[in-house]
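Got a structure for you, questions after.
Incomplete set of chains, arranged as in the complex.
As written, the chain order gives the labels A, B and C, with residue 1 at the start of each chain.
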Amino acid sequence: MQAIGRKHWAIAEGYIPSESSFSDRALISHETACILNVGDDVAHVVITVFFADREPVGPYRVTVAPRRTLHLRFNDLKDPAPVPRDTDFSSVFEADVPIIVQHTRLDSRRAEVALMSTTAYAEA
Amino acid sequence: MQAIGRKHWAIAEGYIPSESSFSDRALISHETACILNVGDDVAHVVITVFFADREPVGPYRVTVAPRRTLHLRFNDLKDPAPVPRDTDFSSVFEADVPIIVQHTRLDSRRAEVALMSTTAYAEA
Amino acid sequence: MQAIGRKHWAIAEGYIPSESSFSDRALISHETACILNVGDDVAHVVITVFFADREPVGPYRVTVAPRRTLHLRFNDLKDPAPVPRDTDFSSVFEADVPIIVQHTRLDSRRAEVALMSTTAYAEA
């Protein structure tokens, strides 16, 4: 398969609601970056999280194995620090091989689910 | 009409909820790739589905007739294997003529409907 | 203001639900192409609608005045033919000056509202 993707990505939106109407993992309010590595080499991805009123936090380091996808929840990031809830943020992704990044939020603060998704902003 | 589109597309997000609050096809939870072929030649599209923890599955082969659109549900893919429910995946599309791909999910796990959509990631 | 936009756009997704839980225009299920003309010349836009199983329908002709936006509902298209409800479609936009196109659906088949939106696919 032809290599596909870019090495630099940004998601300007970011917000993890602290509330959820459900307790099972699938329906808890979450913010996700879906990271696809189509290639035959491991993708080493460095994530930096930006805020409105303080310095960025990072690097968060994740790896995506060759020919694998990682649906990474910002909720699960712990090192160097958890991503605060109910707080505006943005994120930037830098990879050593081409990847594709898509942003999705599931918001279950109310009894029904709301969804949004977009292909992230990419640069070579 | 001027040819329009690209030959390589990727959707990093992918997830088919196994639950639905409704039984009619329009409102069953589904994950769709809308594939538009504006040109005058048949589009032969090869789809590969990527997972978090195992090798990709494919090729899934679909054709889109000249000047036609195909709103393809991942739910309906059967050969070489159905796409598992409640499982994170991604997909890559390779066509022999330019196409346009847009990703949409309808989630009806709860009694109301949630929607999301995005133009997929494209390369020449 | 610097000219901004492209002359060719495509929306691979398209579906107008025939049902709505509400009767006021704002909350009736609708499919919209938001067309922005930042420039100082009238934009003449030709829209073609594509289907799964028959020839495209068009041209639909709309104009967007200089420095104006048109949030065009596919529901409102009449000439040469209305866009059928509950039917998969796609659309292509060709303009004589640069424009920006964004796709939005409001789905109110159920008692609550679902939304989706994406910047359309663009070519020069």
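Keep in mind that, in the parts below, a residue touches a chain if its C-beta (ideal position, glycine included) is under 8 Å from a C-beta of that chain, and two chains touch if they have at least 3 such contacts.
Being a predicted model, the structure only gives us computed values, none of them experimental.
Oligomeric state of the entire complex in this file, given as copies of the one sequence with 3 shown: 4.
The working rule: only the chains that are shown with their structure count from here on.
A rotation of 90 degrees, rounded to the nearest 5, superposes the Cα atoms of subunit A on subunit B. Of all residue numbers seen at the subunit B-subunit C contact, under half occur in both copies; the interface is built from largely non-matching residues. Here the spacing of subunit A and subunit C, counted between their Cα centres, is 30 Å.
Here the CA centre of subunit B is 21 Å from the CA centre of subunit C. Within subunit C, residues 112, 114, 116, 118 each touch two or more of the remaining chains. Against subunit B, the residues of subunit C that register as touching in their complex are 8, 10-15, 17, 48, 50-53, 55-56, 86, 88-90, 92, 94, 103, 105, 107, 109-112, 114-121, 123. For subunit B in complex with subunit C, the touching residues are 1-2, 4-5, 26-27, 32, 34-36, 38, 67-71, 100-102, 104, 111-119, 122.
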